[in-house]
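Left out: one protein chain. Kept in place: all the others.
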Amino acid sequence: MSDYLPTDVAPTVGAHLVDDFTPTLLDIGEHNLCPGCGEPIAMRAVLEAIEAIGAVSRAIGVIGIGCYTAFSNNLDIEVLQALHGRAPSLATGVKRAKPETLVLTIQGDGDMVNEGLQEVLHTAARGENVTCFMLDNGVFGETGGHMTATTALGQRTKNTLDGRDAAQHGFPIRVSSLIAELDGAAYVARGAVNNAGNVARTKKMVRRALETQEAGLGFSFVEILTMCPTGWFVETPEAPEYLTSTLAPIHAPGVLKDVRA
Amino acid sequence: MSTVLTRGTVVIDVEACKGCDLCIDACPPRVLEMTVHEVNTRGYRFPRLLPGCTGCQACAWICPDFCFQVYKYDRPVELSVGDAS
Partner (left out) sequence: MTPTTTPALLEGSEAIADAMIAAGCRFFSGYPMTPFTEVLEHMAAKLPGVGGTCMNAESELEAVGMAWGAAATGTPSATGSTGQGLSLMQESLAELAYAAVPMVVLNMARAQGDYWQATRGPGHGDARMPVLAPMDVPEATELTQLAFHLTARWRNPVLLFGDYYLAHTSTSVTLAPLDLPPVPADNWSLDGSTSGTGRARLLSPLGTTKRNERGGYDLAQHYARCAARTEEMLAGITPLVETRDTEDADVVVVAFGTPAKYVRAAVARLRAEGARVGFVRPITLLPFPSDAVARAAAGARVVGVYENNQGQMVDDVRLAVAGATPVEFIGRLSLDGSGFGIAPDLDGGYLRERIEELLA
């Protein structure tokens, strides 16, 4: 085959750039996350939305502890690094002390649902005017693929080798659904990054959540289903389909609540 | 020899690629193909571009390693299949 086109240099004439490698608000694109990881995809969606709504110079990110913490010291937004599970209370303090800021958290399912479930629920119930993003891959990726509270029944993890069994390990928590029940929550949605269409939908959700905060309407939340081929023990090309068949049936993508709708 | 309408193109940061394949399925016109034997300096296979890119940015959105720069041609070009480098 010799049909391949040159891809090492930019076209010199007659073309315009529509997407540049690394998001503007990321200092260094290179990272040590695994091949096929969904978290950088979600991170990109969040960073681009901050730019899109024109809130960069007021943005503060509160970052939890998980694989995505790899980004906490190379974002070009101000970062407050939180402890595992505790990002929502830090975000609360930031926003209450400086209401003019745009405050967002990035947490994983292990961080938010296992370690810090009460933090996010109370923050939502208070109607705290912050936005929380949960990157949900149904495993503790950083420790190498262990069960979290969102792990699907039947899903194999390193501490549920025969699959999550309800009798032994309980049932998964649908945290977006819990949050949507709370009166302080103004916007709740669940997206996914396993294909370009879902990424596009997720980007809209992320933007809508941040706009909800900017409008002062209360707590906003987007759960983003992400791939973790390493922690799922699947090949990287199979991970998008694994997300669809394993996580998405119980954590169904869609907008759960939007007070502006 | 046939030609393919090509509205855009990409620059690929081959060295940043970890060979995850996500862009291959994400590409609507299916003009990205992974190498089979060729690898980058870290040992990962990487994608290559065939004629027919629409500049839709799906590859850039799905790529976890920020390997893509996407351009749209001001005027679509016709590229001959089998005619490229």
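Lettered A and B in written order, each chain numbered from 1.
By definition in this document, a contact is a pair of C-beta atoms (placed from the backbone, for glycine too) under 8 Å apart; a residue touches a chain by one contact, two chains touch by 3 or more.
The shown structure was predicted, so the numbers you read here are calculated from the model rather than taken from an experiment.
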item: Partners of the unshown chain among those that are drawn; value: A
item: Of A:D3, A:E39 or A:E119, the one touching the omitted chain in the full complex; value: A:E119
item: Per the touch definition above, residue among A:T7, A:T101, A:T212 or A:T246 touching the missing chain; value: A:T101
item: Listed residues A:L5, A:L90, A:V113 or A:V206, member touching the removed chain; value: A:L90
item: Absent chain, residues of chain A that touch it; value: 24-25, 27-28, 30-32, 56-60, 62, 69-70, 72-83, 86, 88-98, 101-102, 118-119, 122
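Operating definition for what follows: only the chains that are shown with their structure count from here on.
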item: Chain A-facing residues of chain B, complex; value: 8-14, 16, 18-22, 24-26, 28, 33, 44, 48-51, 53, 55-58, 60-75, 77, 79, 81-85
item: Of all residues in chain A, those that touch chain B in their complex; value: 2-11, 14-23, 26, 29-31, 33-41, 44-45, 193, 195-196, 199-200, 203, 227, 229, 236-237, 239-240
